[in-house]
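The block underneath contains the structure these notes are about, expressed in structure tokens.
A single protein chain has been omitted from the complex, and every remaining protein chain is retained in its original position.
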Amino acid sequence: MDSRCVLKVEGLWWKYQGSKEWVLKDVNLEVSEGEFLGIVGPSGAGKTTLCLALTGIIPHAVRGKIRGRVFVFGKDTSKNPLHRIMEDIGIVFQDPDIQFVTMRVIDEVVFPLENLGLPREAMAKRAYWALKVVGMMGFEDKYPFELSGGQKQRVAIASMLAKLPKILILDEPTSDLDPVGKREIFQVLQTLREEHDMTLVVVEHNVEELAKYADRVLLLNQGRVLAQEDPRSLFSKCEYLIRTGVYPPQVTEFFYRLNKYRGLSVANKLPLTPEEAYEAMSKLKVSVTPPIVEDASKNCKSTPIISFENVEYVYPDGTVALRGVDLKVFRGEFIAIIGANGSGKTTLVKHMVGILKPTKGRVTVLGKDTREASVSELALKVGYVYQNPDHQLFCTTVYDECAYALRNLGLPPQEIEERVEKVLERLGLKEFAGTPPYFLSKGQRQRLAVATVLAMKPEVIIVDEPTTGQDHVQSRSIMELLKSLNDEGKTIVVITHDMRLVAEYAKRVLVMSKGKIIADGSVRSVLARLEDLDVSALTPPQITRLFLKINPNVSILSVEEALRTVRWVA
Amino acid sequence: MASAPVFGIRQIAVTAITAGLCLPLALFAIILVPIPGLPAASGFWIPAGFYFVMTLWFGVWGALGGHIATTIAMGYFFGYTLHIWMDGGLGDFIAPIVALVIFKLLRANPELKEKRDYAVWIVSVMIASLVCGLWVHTVHLLFGIITWPFWWVGVLTYFIGDTLAILIVGTPLLKTLTEYVKQSPMYIWK
Partner (left out) sequence: MRRTFFLYVEENSPLYRLHPLLKILLLLFFNLEAWIIESPTVLWLSIVGVLVLFKLAKIPLARLLKFLLFAAIITQAIMFSYILGSKIPGNVVYYEFPWGTYVTDRTLLYAFSMVGRFMLMLVGSTLVLAVTRDIDIIYGIISLKIPYALAFTVSLAFRFATIFIDDYFKVRDAMILRGTALDKGGILERARKYVNLSIPLMVLAVRRMLELTYVLEAKGLNLKGKRSYFYEFKLGSLGIALALTLITIPILTLFLKMSYGLFTFPGWPFNG
């Protein structure tokens, strides 16, 4: 074994007990000391299973069939006790909540050290060091419910760091986080790499961040390693990646398509960041023509279907979640609401469906004051799809799930049948009508959650974080569905952190901060001035940033639009 | 691979998750359907449906989780007393184990595929509820919380209430989710 190789996987096959399919198929992999290995792949590729195998949790704590071997610092994981393997490795999982197994930050960080039987002084020294590294000093006495998702995830990293592992594995650590949380985690990873020379293995859907930091990226699909290369080389294979279900960084895709379809070799190596792309663009003889923009104000002439007048909302514990919100939603709009966690996005949309009633001010839905209407009455007009579909699927079959609300409404059986069949057909779920919802994949469950709302034929559909924890293909599929509903005249309100999807699908954007709407306008205008707003965590998509840098008056929303914008100067 | 300890990580996970799930449900049950005259009781003991099912799927650790949840929830309202621990707490530990033992002895299937499985499920819940009802109200009586005339009323209402709650909540859970839960490595019927 190479002396610098700290992690080695040899011909690894794995299938879970009771499963017919191998989840990992002949995986071979070597990680060198101090290396940052990124792992990408669509949902179901086997990424989490690979992480569990790298730590020895597979096969020690999970039942199944294994072939091949995994070595951590030369120790065969299947032949050494798990606690020995774990001395060298730390792992951080996706869900920040489930990883917090004690009631306070300091207890959480010292917990693995207590398990190691360390003396008290050593524990304190290591714990405070780890908290300092992740920027959580001063939070020692905080309870989990007093922390944001990003802060909880940083505590999870600190609790692993305190063990002083030589290798840190992070399995989609930013999936559940808002833009602030994502940025916090990548800053911590950068510190670990630069100041502590730690070996990092990071599974991540956010390829743009990964491209910035990783030395090498491994592409996994259906349990097989399809490629393991440096980020530039891997992300340059744009078409191949997209076919696999992984979207490359936007600027990389832009230059790739510029090369391919314009038949020009515009750069020797494809850029990965807007800065590199700007440098490459400045060497080209191109002009940028601002796109023709449709008049976004045409809807404003109609009567609003939802209206907020100076709305304030105070939670029972005294937290002021909305402060003087004025808003008008018009028929046929596609609105994206963006902002950090705790900025009031979900509180705002819960007022639209009447789950929350304003403490001050007035909310009207189709002319009716929400304080005078019941939630079920409003639900007929405004449908609400939760972030986690598991919170809203409670029937025993997919069919019953869609029929549930209709039965509550007392509709005749024939109409229920017609509506349910139509909506299941529409969302590609007809073949699963008799299947229990929890047997569906996460993407299918998300579609079913939309179907249950659609069956009620609401005029407005609100979708809360439909892209969280989903891969890019799943996210895009749900956004395409919303777009087609919008094309049919439905009003769509979506909360999302994915700025790329906001740019490509929304027509109007609301930016929220500290309970207020601090920007409201067409997606193009809001993205153009996003970096000037006091919401440091929100950054426009790569392609928008690139073109704003070239010409501050040109706000580009997608790679396609960017390609149409560029003109060659003779 | 080393053999798992009796109360290892999996068992802790089953116990803690069952307790964590049943704790708020127990609090809600006491608030939503209180019984005048019977402290810390609820006319519809929702958590019982959950920890009975958890016990059938995952063994005695589900019952231990139910016991912890009941003790904490009842104690929250009525003081962390020896009495609370002995009556509802221990009673709710014993009852699901009674059902599990009957299920195991009669080799019934938690998926409730056949009429016989349903019959065993109903009978085991009835016997378990009766045992628990007798236990709880005898403890109440010994501690002086209730008087004799309320003893049999308590046992009877407990028996009916608990049996109904467990059957109403537990039956659909067993029927619909056992197939899904079978995939879990903690499932004991393999």
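First chain written, first letter: the chains are A and B, and each begins at residue 1.
The rule is simple: a contact is a pair of C-beta atoms (placed from the backbone, for glycine too) under 8 Å apart; a residue touches a chain by one contact, two chains touch by 3 or more.
The shown structure was predicted, so the numbers you read here are calculated from the model rather than taken from an experiment.
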Full-complex contact with the absent chain, from A:V72, A:V105 or A:M123: A:M123
Option touching the unshown chain, where A:V353, A:L448 or A:L530 are the choices: A:V353
Option touching the unshown chain, where A:Y404, A:F432 or A:F547 are the choices: A:Y404
Interface with the unshown chain - residue positions in chain A: 52, 55, 57, 60-62, 82-83, 86, 90-91, 93, 95, 97-104, 106-107, 110-120, 123-124, 127, 141, 143-145, 159-160, 163, 353, 355, 375-376, 379, 383-384, 386, 388, 390-396, 404-405, 408-409, 438, 452, 456
In chain B, positions touching the absent partner: 5, 7-10, 12-21, 23-25, 28, 32-34, 36-39, 43-44, 46, 49-50, 53-54, 64-65, 68-69, 72, 75, 77-83, 143-150, 153, 164-165, 168-169, 172-173, 176-177, 180-181, 184-186
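Everything that follows uses one rule, which is that only the chains that are shown with their structure count from here on.
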Euclidean distance of C-alpha centroids - chain A vs chain B, Å: 39
Complex contacts: residues of chain B adjacent to chain A: 1-2, 9, 172, 175-177, 179-180, 182-183, 185
Chain A to chain B touching residues, read off their complex: 17-18, 59-63, 81, 396, 436, 438-439
